[in-house]
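Of the protein chains in this complex, all but one are displayed in their positions.
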Amino acid sequence: MTSKLAWKNIWRNKTRSLVFIIAAILGFAMALFTLNTMKSISQQRLSDAINIQTSYIQIHKAGFMEDREINFTIPDAENVMAKVKAMPGIEIVSKRISCNAVVASPENNIACEIKGVMPQEENEISVLKDFLVEGEALNNNQNSPILVSKRTAERLKLKVRSKVVVTIKASNGEITGGSFRVAGIFVTPSTPYDESTVIARYNDLQELSRIDEPHELVIKVTDPNKVIEVQMAIQNQLTNQYQVNDWKYLLPELFAFDGFINMVGMLFTIIIIIGLGFSLMNTMNMIVQERTKELGMLRAIGQGKWSVFRMLLKESGLMTFIGAAGGIVLGIGFISVASKHGISISEGLGFLGIRPIIYPTLHPGLLIMIIVLAIVLTVIISTFPASRALAIKPQEALRD
Amino acid sequence: MKQLIKLAWRNIWRKRKRSVIAIVSVAFAVIISVSLRSLMLGNYDKIIEAGVKSTGHIQIHAVNYWKDKSINDLINKDGELPNILQNIRGIKKIMPRLQNNALGAGENTSKGVMVNGFLPHVENSFTKLSNRLVKGTFIRDTSTTILISEGLAKYLKISVNDTLVLIGQGYHANIAAGKYIIQGIVKLPNPQMNLMNVFMPLQVAQDFSTAQGLISAYMIEVENDDATKAIKSKLNSELNNSYEVMTWDEMMPEIRNSERIDTIIFTMLASCLYLIIGMGLIGTILMMALERRKEFGILQAIGLQKTQIQLVIVIETLLLGLVGIISAFAVAIPFVLYMNAHEIPLTGDSGKSFVAMGVEPVLQLGVKPHLFVLMALIVFSIMLVASLFPVLFVKRLKTSEAIK
Partner (left out) sequence: MKFINIILASMLLFISPHAFTQSLTPKQIVEEAYYNERGNAYSLNISIKVIRPSWSRQLDCKTWAMGSAYGMMLITAPAKDKGVSFLRIRSEGWNWLPTIERVVKISPSQMSQSWMGSDFTNEDLLREASIVNDYEHKLLVEENYAGTLCYKIQATPKADAAVVWGKKIIWIGKTDLLERKTENYDDDGSLVSKLTKTDIKLTGDKKIPTLLTMTSQNKVGNKTIVVVTSGNFRAAVTKSFFTQNNMKKVK
């Protein structure tokens, strides 16, 4: 009964209600769009870093992360891999060698990190192959292949098939070099990664460095939401000389940035809704004032205090709901248009791993956050004017 | 006119609650956007300040030096260059620097470091490096001892009075090697810089790199920040093409790039906010006019011109905005000033993300008068737009119908 009345009441003053509803639609749409864009930037950084660089979980020998010593290899790695593979929630496990190297061409040389990877497993773990701009991914048929970034290729004046010499310190402390041929050239969104990484095959690098075991086991989980459980389970299976870390530990800055963005997003939503709240408050104020007589009448014919209060709350709730629903539809529309065409943000943010063009996607969590905050704030804000209706005394209201 | 203003003022307070909410909403929007932007700009001020302190406003190098920072691309410290620089108006101070990379070695560990040769007595009043001393004492131009950054000292496990060994390549392929007593330890705000800097008197650095009489850069402090670009073009016209002139933002483009993304975020947020607040105001003011239909009719009937009524409405609306702005400023100005004087250290994850970006994890609001002017202008524009509807309404109003 009150709902129907509330609905009818909204349209008694079309202009006023429409102004509020349009404000709400635009507000919700823009908030949804902005938040999702920001979140998408942060998620893009994270997922790029996880998918290209670290994957979800890594195992090292304890101490390797600090010193990156060539001899800090994972003891009994095959056994560990077999153990991990047998556990639930694991999609794939692969091994890597990781050491400091100097890569030289006749033109120049650079210091960087060389990773030795298993071509097949790595292609399932890392999406680096999607970022190849020339050449092809590593496979087992090539002859000493190496992947370099476009930046490295430019500095060393390399093309696909060019030869480079990689010099590293082998496990016995001797300095040793090997020649590799550029199989592919990649460009990832992260400039620091591009500048400091080259990738070769595990077996080639193992032969060169003369180590018996890998430095790093890389684990892709089937459900990214269960990383912590899987990580704990793995650590429980292994002794203390193995260090098991998830991506949050491996990519601390990006994880922190994501948290920062979540905080900013929450703040943003609260601010927008408070802004909207002022409109709502004023609208409700006018309504209560205009209808003092009418509300008094309702009371006089036997409607309870709270019933009138509820009706007013419903009226404001309904208006906000229409605005929010419209806004969400419009916002999702914006997002889907933007996700098709992309939003060009600042160039030159590669040093933060941010792509120059972002394709925002809808994050359901943000949608829920906006809806929940909207409900909470609407109730709080419209309670003030509506509570004035509680104070109306039927006799006095009718007298004027 | 005075009468009209008085009338408008009184009209505002006829619907007190409504006006108060309108004013508060304006104030809210202004306070939020001013504080947020002040925070962002304050943050960038800190980044820029730290950046400028490390590079100067402008630097002059040998042409193409900046690209490779080769120790072979040096310029003469004395001779024509300082003379030309001294004669250019707007330059407050010129500071010679010789930078080189080297391997710094402590007892057991070693690390790549940046060796900065400078004139302590000339540079200190600009860089205030001595304020960053956490241990030991500051060096003089004639010292043979050095300062190292705090992170580096920790990494190499050395401290004051210990010896730092530096090995590198000097000018024209000379061997650069030397050992130096550490006289002081300085804590640099940028964590990356804090891990890799060594400071020594220019003469000592020149001896280290076998670059007597040579420097890699003249760092320039300008009297007025805003004149940086103008002084750069002046320098470009005065100097021949064996030199390159670069401003701080050309040397550190990442600062401008990340500032741009922050500006985008702020613009999105502020436009959302003002859009919503603006719609609310438009609604409120439109309603006020609609409610006063009868009143306008009577006013016209007793001989008031339509334009006068419209003027009253515009004044009312602008007054509303003005009061909103004044109350916003009454809150925002002391708040911004206070937060400018008292910085908040950031801890936890957000602190870490600052550190990761090479920024001191501290929140400090910047004092930006232009921001206040901008916000006031935005509010006035919104108010003008808002007054448009009632003005049009009055224009179409027929006296006879209104009174009915």
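Going in written order, the chains are labelled A and B, and every chain counts its residues from 1.
Keep this in mind: a contact is a pair of C-beta atoms (placed from the backbone, for glycine too) under 8 Å apart; a residue touches a chain by one contact, two chains touch by 3 or more.
Remember, it's a predicted structure, so these values are computed and weren't measured experimentally.
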* From the touch rule at the top of the page, work out which displayed chains the omitted chain touches. => A, B
* Structure fact -> Contacting the left-out chain: of A:82, A:111, A:300 or A:337, that is A:111
* Touch with the omitted chain, as defined above, among A:129, A:169 or A:363 -> A:169
* Structure fact -> Across B:56, B:178, B:201 or B:351, the one contacting the chain not displayed is B:178
* Determine which one of A:4, A:161 or A:293 touches the chain that has been left out. => A:161
* Which listed residue (B:130, B:159, B:210 or B:340) would be found touching the missing chain in the intact complex? -> B:210
* Asked: So which bits of subunit B touch the chain we can't see?
  -> 72, 101-103, 105, 112, 165-169, 172-175, 177-179, 210
* Name every residue on subunit A in touch with the hidden partner chain. => 100-102, 104-107, 109, 111, 143-144, 161-169, 174-179
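Operating definition for what follows: only the chains that are shown with their structure count from here on.
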* To do: Could you put a whole-Å number on the gap between the CA centroids of subunit A and subunit B?
  => 29
* subunit A - residues contacting subunit B, complex -> 13, 15-16, 19-20, 22-24, 26-27, 30-31, 34, 37-38, 252-253, 255-257, 259-260, 263-264, 268, 271-272, 274-276, 278-279, 281-283, 285-286, 345-349, 351-352, 354
* Mind pulling up the subunit B residues that touch subunit A in the complex? -> 17-18, 21-22, 24-25, 28-29, 32, 253-254, 257-258, 260-261, 264-265, 268-269, 271-273, 275-277, 279-280, 282-284, 286-287, 290, 349-353, 356-357
